[in-house]
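Below is one structure, written out as C-alpha cells; the observations come after it.
With one protein chain withheld, the remaining protein chains of the complex are depicted in position.
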Amino acid sequence: MRQKYLHKHFLRTRVRTEAICAPLEREDYVPQPLLDVSPPKWHLGHTTWFFETFLLSVYDKHYPAFNPEYAFLFNSYYNHEGERVPRDKRGFLSRPTVPEVFAYRKAITAAVDLLLKQKDLPEQLLDTLEIGIQHEEQHQELLVYDIQYILGSQPTKPAYGTGFSFQALPEPEWIAIPEGRYTVGYQGQGFCFDNEKRAHDVYLLDFEIASEVVRNRDYIEFIEEGGYENFRYWLAEGWDLAKAEHWKAPLYWEKRNGDWYSYQLSGFQKIHPDEPLRHISFFEAQAFASWKGCRLPTEFEWEAAAAQLQKGQVWEWTNSAYLPYPGFSIAPGALGEYNGKFMSNQHVLRGSSIATAAGHSRRSYRNFFPTGSRWLFSGLRLTR
Amino acid sequence: MRQKYLHKHFLRTRVRTEAICAPLEREDYVPQPLLDVSPPKWHLGHTTWFFETFLLSVYDKHYPAFNPEYAFLFNSYYNHEGERVPRDKRGFLSRPTVPEVFAYRKAITAAVDLLLKQKDLPEQLLDTLEIGIQHEEQHQELLVYDIQYILGSQPTKPAYGTGFSFQALPEPEWIAIPEGRYTVGYQGQGFCFDNEKRAHDVYLLDFEIASEVVRNRDYIEFIEEGGYENFRYWLAEGWDLAKAEHWKAPLYWEKRNGDWYSYQLSGFQKIHPDEPLRHISFFEAQAFASWKGCRLPTEFEWEAAAAQLQKGQVWEWTNSAYLPYPGFSIAPGALGEYNGKFMSNQHVLRGSSIATAAGHSRRSYRNFFPTGSRWLFSGLRLTR
Amino acid sequence: MRQKYLHKHFLRTRVRTEAICAPLEREDYVPQPLLDVSPPKWHLGHTTWFFETFLLSVYDKHYPAFNPEYAFLFNSYYNHEGERVPRDKRGFLSRPTVPEVFAYRKAITAAVDLLLKQKDLPEQLLDTLEIGIQHEEQHQELLVYDIQYILGSQPTKPAYGTGFSFQALPEPEWIAIPEGRYTVGYQGQGFCFDNEKRAHDVYLLDFEIASEVVRNRDYIEFIEEGGYENFRYWLAEGWDLAKAEHWKAPLYWEKRNGDWYSYQLSGFQKIHPDEPLRHISFFEAQAFASWKGCRLPTEFEWEAAAAQLQKGQVWEWTNSAYLPYPGFSIAPGALGEYNGKFMSNQHVLRGSSIATAAGHSRRSYRNFFPTGSRWLFSGLRLTR
Partner (left out) sequence: MRQKYLHKHFLRTRVRTEAICAPLEREDYVPQPLLDVSPPKWHLGHTTWFFETFLLSVYDKHYPAFNPEYAFLFNSYYNHEGERVPRDKRGFLSRPTVPEVFAYRKAITAAVDLLLKQKDLPEQLLDTLEIGIQHEEQHQELLVYDIQYILGSQPTKPAYGTGFSFQALPEPEWIAIPEGRYTVGYQGQGFCFDNEKRAHDVYLLDFEIASEVVRNRDYIEFIEEGGYENFRYWLAEGWDLAKAEHWKAPLYWEKRNGDWYSYQLSGFQKIHPDEPLRHISFFEAQAFASWKGCRLPTEFEWEAAAAQLQKGQVWEWTNSAYLPYPGFSIAPGALGEYNGKFMSNQHVLRGSSIATAAGHSRRSYRNFFPTGSRWLFSGLRLTR
C-alpha cells in the first residue's frame, strides 16, 4: 500500500513540475540572473538526476546511465557524487537543450514507473523514492521563485500567468499561549525530514502571537514612516546589508506616481494592501517587528501555537537559527548530506506558501534560508 | 549605382548574419559566459536596431517603432540614444525570444529593402546605410567568436560545424623594409572608418618582418620551454594578468596525455601544428616575440609592409595603441560615437581573419581590442 | 562601597590596557592587516571615548569635549552617536598620533577619577561606569588578538613577549550529565550583560562532555589524516570557506621540515602538542568534532556542566547561534545598542581565555563571533 501510494505520488509530482514550467518560453529555461536562482532547465534535470542516481543506479544493477555527462551537469552539492558545474555558472549552459532535458525526464520517469510496477520492492528503495519525491517538491517551490525572478529581470516584465495568487487577509487577532512545557519536532508515523527529529520538550514563557501574517498595508506604513532609514529597528548586519544593497522596500517593489507596484507572477501590478507581505529578508522581518514594538516568534513558539494560526500563503521567518535538534546526527552516505550540512548561518522559516506542494509541509516542518534571502514567498508573523 | 551596390550588399549581409547562426540551438542564443561575449540573440537584435534607429527612424518620418522596448534592449553604448541594458546583464534576457528577434530582423530588413527601392535617395542616407552594413559585418565577426565561446563553455563541448577552418602555413621568410617615409591611412575613394583618416606620413627605420604569422608549433615550443613561467619575457601588466588568470596556454587549449588539444568551432580537437596560432592576448603575443628575440610590428610598419605579407587567417596584434591619427576629430551626433570614444587602453590589430566578411578589411583597417582579450582570432607576426 | 569598588576597578582597568600595549613600537599601533583587526591606537581611543561620551558628557553638564573630532574618530558602531570612520579604513589613520592618544587617555582617566571622588554619585552613573569598565575589558582581549595579528603579519615575525602563555593539558575525561531540566542565564546579584538574561529553564537530554578542551596534538592528527581534504566532516559553508581561504591548518600554523610551527605572542615557535588548540573557526571546531564522531556542546549543555569542567585558557565554540534569551529586549538609548544588534549569524563561545581580564567572565557569560573567525584564542571541547 505504501508502494502504491508513493507510485501515484511520484507520477503526480513529475507532472506538477512540468506543469509549473508550461507557461515558459524555451529561452526562459536558460538564464541565472541571481546566484540563488537556478535555470528551470537545471531544476528539471537535477530532480531527474536524483532519481537516476540514488534510485535507478542503486536498485537496478543493469541500469545504464541515460547520459554519463548529466551526472556532472545536474549534481547540485552532493560531494559524494563527484564533480559538478560550479553554481555560479549554471546560467552559461545552453546544452543540453530544453527538449533534451525533457527527453531525459521522460525516460527516467518511465524507468522509475516501470520499476515501481514490480512487486514487493524493499522498504529502503521506497524510502529513497519518498525522499526523491519530497526533494522534487522542494525544487518545485524553488522553480516558482526562480521563474518569478527570471521573468521579473526582463525589462519587459512579462506575466507568468494566474496559477499562483494570494488571498486578502483580515485584521489579525492576538492569540495567547500560556507558559509551559511543549513538545516540538515530528511525532507522527509518516515521512519527515531528519532535521525535524527527534521530538523533544521545550519550556516556553507565555507570549502572544498574531493569528495572521503581516499584510502589505502594514509594511507600507513601516516604509512610509522611514523604517528603512532608521537604524534603531535593525540588527547591525541587516542595516549594513540594506545600505549595501540599497534596499528601500521588499524585492520587486517600485513606487510610481505615489503608488506601490510590484512584479508578481501575474505581471507588474499595483500592490494589494490586504494581501500577505512577501519577498522580505529575515532582517526586514526583524526590523518591522521591532518597529511595531514586537518581535519574531522562535520556531518553537510558532510550533506550539501552530494549531491556532491562519497560515499557508507565505513562509514565516522565525528568530531561530537553523541548528540540529538534540540527538540529531548526519546519516552516512550521500543522502546524509541532505539537510545537516546546511546548519550554519541560516534562519528557520515555518508554515508553507502558495507554491508549496499539497501535503508537503507540516507543523514540524523546518524550512531554512540565509538571512538576506528575499526572492522566496517570505513574510512574517508578529509575536510579543 | 552606389545605391544599387549597397542595396545588394545590405541584403547579402543580412543573410550572412543569419547563416552564421544557422547551426545554433535556440538555447545557444541566450547565455553570456564572459563579459566580452554577447548572446547571439543580442547581436541579431542590435544590428537590426542600428538600421531601425539611424536609418528608418531618421529618413522615414512616418516610421513607427517595431517595438518601443527594443531601443532599450538593443542599444549597445550609444549614450546619445538613451538608456540601455547594462552590458553584464545581457545574458539574463530570455525575452524577446529567438523567434521574436528573427521576426524583428525580418521586418526591418523588409522595411529597409522597400526604402532602398525608392529612387534618388540622398547620399547621406546611403552613408548611413553603408555604416550600418559595415557595423553588421563587424558584429558577424564577434558573433563567430561569441558562438565559439558559448559552445566552448558547455561541458559537452559541442561542435559548431565546419564553416570556419584554418589552413596550414609554410615556414615564414624575413622581408626587409628599408628606412624611409611612408604614407599610412586610407587614401582611396571608397568606404573607410573615421579612424583610418587622415592619411599621413610616418618615418620608419629599416626593419624585417615575417612573411607569415606565427604557427601553433612555434608557440608550443614557447610553452614547453617555460614561456609562461619566466617573467623576463613579459610586460609587468601581462605577467600579473597571466598569474591572476592562471594562463598556461592560449585560450581553449588543454594538454591531455602529452598532446595539445583545443576547442575549435569544429569541436574539441588535437591542435594542428602548422595552423596559425590564435586566441592569444596582446601580452602573450609580446612575450612570445620577446622570447624569440624579436618584437611586434607597429601598425605603421605593418601597413608599410602589407603588400608583401601573407595574411587573412588571424588578426595580428601590433605594438601600437589605438589612438587618433593627426587631424582626427569625433563627428557630431550618435554615429560620431562610433570609433573615437574607444581610443584609450586598447591595441591595434591589423589584417583580417577567416571570420571577416569578404571585402570588409583593407590595408589601412584598424581593428582594436583591450590588451587582455583572447577570445578572438588573434595571432601575431614577428618583426625585428 | 559599590562606588569605591568600581573606582578602584576603573583605575586598574585603565592601567592594564596600557600595560598590554607596553611592548609595542610606536608603528605597531597603526596598521589594520585584517578587517576584524583594529589598530591598537584605535582601541586606546575608543575605550576612552566611551567614558567621555557616556559618562563625562552625560553626568557633567560643563564637561567640554577633549577634542570634538575624536567623536568621529573613535566611535565604533554606535549609530546613536553619529557618523564615524568606516571600519575598513581604521588602518589609514596616522593621526592622532600615539602620544596624542595617550594624552587623551590620561586626561579622561583623570577626569573620571576626579568625578569618582565626589560623594553619593547616582546609581545610574555607576551603572554606566561599570559598563565602561566591562567594555574596556572586552577591548583588552581584542587588543591581545589584534596585536598578535599585527606582529604576526610582519615578515620578520617579531615576538611580543612572554606575558600570555599557555599551560599543557592532561588527557580529558568524559563527564556524564544526566537528562533533565536546568536553569541557565545569570542568576546572581552582580554585573552581567543584558544578553545573559533572563535566567530560564531548558530541558537537556543526557550527554557526555570532555573535562578538558582539545589539544594541539589531537588536531594535528586530524590534519595529518586529511581532515582538511574530506568534505564529509564539514558543514557546506565551512567547506566552501576553507577552500576559498586555502585553510590547511589553524591560523598562524606553518609546517617546516615535517614539524608544525606557529606564530605565537612569544614568537614563531614549534607547536607544543599538549597546549590547548586555538585559532580555529567554528567550522574547523565542528569538522574536528565530527571527525572524532562527537559534536560541539550547545551553550546550555556547556553551562549545565560548567562547574565540572577544567577551563580558562581558550574560548570554546558552541553549536549555539547567538540569539536572544526569552524575554530579552533591547534597552532604549545608545547603550541598548551594546549587545542585541549583533544577534544574527554569529555563534556563542563559552568560557574565557588567558587574555580575559580577571573576573570578567562567568558561568553564564556569552561571548560571540562570526563562524569564520580565527584570530582569537578559540578552541573547542568535545561532547557526545
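Order of writing sets the chain letters: A, B and C. Residues in each chain are counted from 1.
Going forward, contacts are C-beta pairs under 8 Å (C-beta built on N, C-alpha and C of every residue); 3 or more make two chains touch, one makes a residue touch a chain.
Bear in mind the structure is a predicted one, so any value in this text is a computation, not a measurement.
Considering the complete complex, the chain that is not shown touches B, C. If you put the hidden chain back, the residue from C:Ile150, C:Leu251 or C:Ile280 that touches it is C:Ile150.
The hidden chain makes contact, of the residues C:Glu69, C:Asp113 or C:Glu254, with C:Glu69. The omitted chain makes contact with just one of the residues C:Lys4, C:Lys61, C:Lys89 or C:Lys119: C:Lys89.
With the whole complex as reference, residues 25-33, 41, 69, 72-73, 85, 89, 91-98, 150-151, 153-156, 158 of chain C touch the missing chain.
If you put the missing chain back, the residues of chain B touching it would be 77, 79-80, 181, 200-205, 231-232, 234-239, 282-283, 286, 290, 295, 319-321, 323-324, 326-327, 329-330, 341-345, 371.
The rule we apply is simple: only the chains that are shown with their structure count from here on.
In this assembly, C is the chain whose CA centroid lies farthest from the centroid of chain B.
Relative to the whole-protein C-alpha centroid, the nearest chain centroid is that of A.
For the pair chain A and chain B, the distance between C-alpha centroids works out to 45 Å. Note on chain placement: the centre of chain A and the centre of chain C lie 36 Å apart, centres being C-alpha means. Chain geometry summary: the mean Cα position of chain B and that of chain C are 58 Å apart.
Listed for chain A are no residues, as none touches two or more other chains.
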